[in-house]
Structure formats: C-alpha cells, structure tokens
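Pasting a structure below so you can have a look.
Entry: chain A
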Amino acid sequence: MSLRRRATQDLPAAFIIAALLALLWLGLAEGEGWWFGGPAILAVVLMTLHLSPVRAQPLHPLGLLRFVAYFISQSLYGGLDVAGRALHPRLPLLIEKRQIAVQLPDGPARTVLVGTISLLPGTLAVDLEDDLLTVHGIAGDPMANIRRLEKRVADLFGLPDAGMRI
Partner candidate 1 sequence: MLTDWWTIALVTVGCAFFLAGTVGLLRFPDVHTRLHALTKADNVGLGLICLGLMIHDGTLPGILRLGFIWILAIFAATVSAFLIARWHESAGTED
Partner candidate 2 sequence: MTGWLFSVTAGLLFAIGLYGVLIRTELVRRLLAANVMATAVFLFLIVVAAETPDGPDPVPQAMVLTGIVIAVSLTAFALALIRHFRAVTGESDPEGGDDD
C-alpha cells in the first residue's frame, strides 16, 4: 500500500481523534498548557494510528440526534426497568435467549450496536460469531427492541436499513 493512499485514508480519522483529544485536554488541563498539549495530541494521534488503526466513518447529523435521544430515553427506561425487577419481591424475569442475523456491516456500526444492546431495556449481547448475534433477554420483546435499535444505528451512519432476519 502506498504511503499516499494510506495518508488519505487515515487523515479523516486523525482529524476526528485530534478534535476529541483537544476536548479531553481542555477538560484535563482546564485550558492551560497548550504548548505541551498541542504537540502531545499530535504525538498521541500518530501513535494511535500506529497502535490501533481506525477508519473514520461519516455520521448522519439527523441520525446522530435521533440516536442520542433514543439512547438516553431507552437507557433511563432500561435502568428503571431492571431496578424495578431487582427490587420486586417476586423477581419477575422473562428469560429467553435468541440468535439473530445482523444486517449491519462489520465495523463501527456493529460495535455501536453490540455496545448499546446491553444498556437498553431487557437485552444483553452475549456473543457475536460472524453475522450471528446471540441476545439474552429478561423483559418485554427483545427482538422488537433490537430491530428498532438496528434501524437507529443504520440511520446514525446513514446506511440503508436492510431489516433484520430472525
């Protein structure tokens, strides 16, 4: 692979990481020490691309907004739901385990999907083997929740929503 192609591929990711790191530095150093922070960010970006290469993935602004709103409301609901079940004297748990085929492409979209499942009401990601995702549920209709979540994630990355097979 030529250096040039590599650079054009890595450049967007480098900018995003640098921007986020600048925010982190602002938070840590409270706006001081940019003479050190600036070069440090540059060095960290280069080291990150060397150690743990990532590719930038364009986000859809509206999708991002909807995803964040969905995530926050569902997180709250999920927390309340599981807290209620834990404190309920009879411990109501509707345990089921299912496998579903993930339609989202490999990469960040799948990471977000698997990472989010366990925070939303009643679902827990258990395994991901190739395209087959194993989900453990304790409440409600986990399949419907995951289908909705997959659509939100597809929106987030501006991907066509392919639907999901069970």
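Here is the rule we use: a contact is a pair of C-beta atoms (placed from the backbone, for glycine too) under 8 Å apart; a residue touches a chain by one contact, two chains touch by 3 or more; residues count from 1.
Quick note on selection: all candidates are chains of the complex that A comes from, given by their letters.
Model, not experiment: these values are computed from the prediction.
Candidate 1 is the one that touches chain A in this complex, out of the options 1 or 2. Within the complex, the chain A residues that touch candidate 1 are 23-24, 26-31, 75-76, 78-83, 85-87, 91, 93, 95, 114-116, 118-122, 124-128, 134, 136, 138.
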